[in-house]
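Dropping a structure here in structure tokens format, bear with me for questions.
Other chains dropped; remaining ones untouched in position.
Chain IDs A and B follow the sequence of writing; residue 1 opens each chain.
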Amino acid sequence: MSHTHKDQDALVMRVRRIAGQLEAVERALTSGADCAKTLHLVAAVRGAVNGLVDEVIEAHLLEHVAAPGLTDAERAEGAAEVLQAIRRYAK
Amino acid sequence: MSHTHKDQDALVMRVRRIAGQLEAVERALTSGADCAKTLHLVAAVRGAVNGLVDEVIEAHLLEHVAAPGLTDAERAEGAAEVLQAIRRYAK
């Protein structure tokens, strides 16, 4: 992923936060925590992952489809990759 | 989460698999892997988390709303918790 280091670091931080949320889900499951809490934690993970997917799609769209200087073939390939993620995103 | 141990273990395994998928996303980001791969990995995490949320909602619905022997108040509370997760689920 050849995007700027700043973007990349931000994405890595985001991934690590979600990993921490997942650990909280595991603790809730293994500690027999109240089910409503587990339900809430899992729904929150989903919201965070949605945000991550948005960010990665945006970065890809701007870097590999819309950016100046790309060839038509590079744009077409980047667009196909974005569409694949969006369709999978909706599944 | 007072569901059967078998269900619980299955959910914990599922959570750990997603954690592994997230580590793969982090490696792709930090190793400068091809963006399309990162996009694909992140969309796959989203699909896996969707499945996890489905499972937890199902368990909660069957255990805390539909199960025999619950009081009307317990059912109403369980239903409210499921609806909250579904609405958040759609956000």
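Everything below uses one rule, namely that contacts are C-beta pairs under 8 Å (C-beta built on N, C-alpha and C of every residue); 3 or more make two chains touch, one makes a residue touch a chain.
Owing to the predicted nature of the structure, the values given are computational and were not obtained by experimental measurement.
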Original post:
Please state: how many copies of the shared sequence does the complete assembly contain, given 2 in place?
Top reply: 4
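Following the convention adopted for this analysis, only the chains that are shown with their structure count from here on.
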**OP:** Averaged over CA atoms, how far is the centre of chain A from the centre of chain B? Could you give it in whole Å?
**Re:** 16
Original post:
In the complex formed with chain A, which residues of chain B make contact?
Top reply: 1-3, 8, 11-12, 15-16, 18-19, 22-23, 25-26, 28-30, 32-36, 38-40, 42-47, 49-50, 52-53, 56-57, 59-60, 63-64, 81-82, 84-85, 88-89, 91
